[in-house]
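Apart from one protein chain that is not included, each protein chain of the complex appears where it belongs.
The chains carry the letters A and B, assigned in the order they are written, with residues numbered from 1 in each.
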Amino acid sequence: MSERTDVTLNVNGRFYPLRLEPRRTLLDAIRDECGLTGTHMGCEHGVCGACTVLVDGAPIRACLMFAVQAEGAMIRTVEGLANGDRLHPLQRALIAHHGVQCGFCTPGFLMLAAGILEREPEIGDDELLEALSSNLCRCTGYQGIVAAVRAAIAEWRAGSS
Amino acid sequence: MKPAPFAYHRPATIDEAVRLLAELAPQDGRVLAGGQSLVPMMAFRLAHPLYLIDINRVAGLDALGVRDGKLCIGARVRHATFHRPAGDGPLGAMLTAIVRHIAHYPIRLRGTFCGSLAHADPAAEWCAAAVTLDAELMAISTKGERVIAARDFFRGAMETALAPDELLYEARLPILPHDTRFGFAEFSRRAGDYALAMALAAFRLEGGLITAPRIGLGGVEAFPRCIAAAEAVLEGQAPDAELFRAAAAAAAAAIEPLEDGQADAQYRRELAQAMVYRALTSTSPPANERA
Partner (left out) sequence: MSADPNTSAGPVLGRSLPRLEDPPLVRGRGRFVGDISFPHQLHMRVVRSPYAHARLRAIDVAAALGAPGVVAVWTAADIADLPAIDFRDPAAEALRPYRQPLLAEERLRYVGEPAAAVFATDPYLAEDAADLVAIEADELPPVLDAAAPPGRFAEGLSTSQGLSTSQGLSTEAVEMHGGYGEVEAAFASAHAIVALDLEIGRHSGVPLEPRGALAYWDASRDVLELYGAAKVPHRNRDALARMFGRAAAAVVLKEGNTGGGFGVRGELYPEDFLVCLAALRLERPVKWIEDRRENLMAANHSRQQRHLVRVAVDAEGHVLALDDELYLDQGAYVRTHGARVLEMTIGMLPGPYHIPAYRAVGHFRLTNKTPAATYRAPGRYEGSFVRERLLDAVADRLGLDRIEVRRRNLIAKREMPFSRPLSALGTEIVYDSGDYALLLDKALAQIGWDALQTELKRRRAAGELVGAGLGIFVDKGGLGPADGARVTVDTTGAVELVTGGSNVGQGFATAMAQICADALGVDYRRVRVVYGQTDRIQYGIGAHASRASVMTGGATHAATLKLREKALDMAASLLQAAPGELNIEDGVVVHRGRPGGPSIALGEIARHLAPDSPVLGDRDPGLCAEGWFRTSHMTYPYGVQIAVVRVDGDTGQAAVERYLCAYDIGRAINPMLVEGQLVGGIVQGLGGALYEEFRYDERGEPLSVTFADYLMPTLREVPPIEILLTEDAPSPLNPLGIKSAGEGGITPVGAVIAAAIDDALTLPGAITRLPATPQRIKALLRAAAQRARPVAAEG
C-alpha cells in the first residue's frame, strides 16, 4: 500500500534522484536521503522552525511537507547560502552579533531571514520582528539574532542602493 | 513522530480530484492542501489517512478574483496572499488585518484559506471571518456542486457540513460596501498561538446610526458564529464607547464558552467581551472617508 516512488529533488541547484515512501517528510529526505544535515529537526510539528528551508523562494517548514510534494521545486538549504568561501551577509552578521550559541536553531533562522529579505526587501521593523517570531531559539534570548538580521538588512539596503 | 503509511495521489484537474475522492474517501482518503494542520496531526498519528489526495497541482484552484460581487478564493490560495490587500475596498483591508494573526509567516506561505475552513478549528481566524461575512462555500463531488452558507457549514469543533467525498474548491466572500467599518481583535498567549478568543466587527453608518452590524466570535465556542444579541444592541444606534460596551456585554452573555487549561469558562467569557469591545472600538472610517 505504501509503495516507494521515484522523486527527484533539486536542492541548492543539485539534483538528487531518490526512491522513497510518500510519507517521508521533506525534512527527512533532505537530511537522510540527500545527506544535507544542516537542516535540523526540532519538533516535527511545525512550531519551532529549525527545519525552515526555501521552497521556490518561500521559507517553509520542511517537516510539514512531504518530499514527493517538492518534486520540481527549487529547494534551498543552509548549505547553499554561502557563496563558496564567502559567507552570506546574514551568516557574517550572526557571528558578529553573537546570534549563535548552540547553533541548532541557526540554520532555520538563516533560511527564514533569507526568505523574508528576498521576498520583502522593504519590510518594516515591526513586520520583520513578527516574521522572525516564527522560529524558536532557546539559548540566545533572541537579542543577537535580531541585531544580526537588522544589521544584515541595513547592509543589504546600503549595497543595493 | 513519523506519519503512518499512506498512498499518494496528485490529481491535475478538479475532475480527477473528485473522482479520486469519490473512490478513496470511503477508504479513509483525505484531501491534502497546505498541510499545516493535517501534517502535524499525522506526525502525532492523531490522523492516519490511508490515502492522500494532494490538490496542490490542481489547475485553476489558485485563482483569486472578483466575480458577481464576490471575492472568490480558490482552494490553493495561501494565507500569505492576503498579506497585501485583495482589492481596494474594506474587504481586502479586513482580510489583510486578520491574516497577520494567523500562526506564523512560514505557515501562512503554505496553509490555505479553504483548507483552514475545511479543517474547522474553533480558533481559526478564517472560519470566524467566513461566518461573519456570510461566505458561500462551494463544494464539489462526482454527484455535483452545491453551495453551503458559512453559517451552516460549521457543525462543531473540527466538524463541517462537507461530505467526505466533497472538495471545498472555493470560498466566496461578498464584497463589502465601500463605507463598511470593521475591526478585528484577538487574544493569544504568544505571538502566533491559537487564539483564546477573537472578534470581528463590521457595520455601516447611515445618518450617523449603525446599520447592518455584524459581530462574529471565534475561539470561544466549538465553532465561530455571529452573535445576534450583540448585533441587536448596535442596530440603529449611534456608535460610542458606551454602546460598544453594551454590545460586548451582550455578546459575553450569549455564549457558552469552551473550557481548557488556558481558559476556564469565566475567563473565556471575559476575553470574548474584551475582544468584542476592542474590535468595535478599533473600527475606523473607510479609507476614502479619512483625512
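The rule is simple: a contact is a pair of C-beta atoms (placed from the backbone, for glycine too) under 8 Å apart; a residue touches a chain by one contact, two chains touch by 3 or more.
Quantities reported herein were computed from a predicted structural model and do not represent experimental measurements.
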| item | value |
| --- | --- |
| Listed residues A:Val7, A:Leu26 or A:Leu132, member touching the removed chain | A:Leu132 |
| Hidden partner interface residues of subunit A, rising order | 21, 23-24, 31-32, 36-45, 47-48, 50, 77-79, 81-82, 87, 91, 94-98, 100-107, 110, 129-130, 132-147 |
| Hidden partner chain, residues of subunit B it touches | 1-2, 4-5, 44-45, 187, 189-194, 261-264, 266-267, 270-271, 274, 277-278 |
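We adopt the following convention: only the chains that are shown with their structure count from here on.
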| item | value |
| --- | --- |
| Distance between the centres, which are taken as Cα means, of subunit B and subunit A, whole angstrom | 29 |
| Parts of subunit A lying in touch with subunit B, wherever the complex brings them together | 1-3, 5, 21-23, 25, 28, 44-46, 49, 52, 58-61, 63-66, 68-69, 112, 115-116, 130-131, 133-134 |
| Subunit B - residues contacting subunit A, complex | 1-8, 10, 35-36, 39-40, 42-44, 50, 52, 54, 56, 80, 100, 104-107, 109-110, 191-192 |
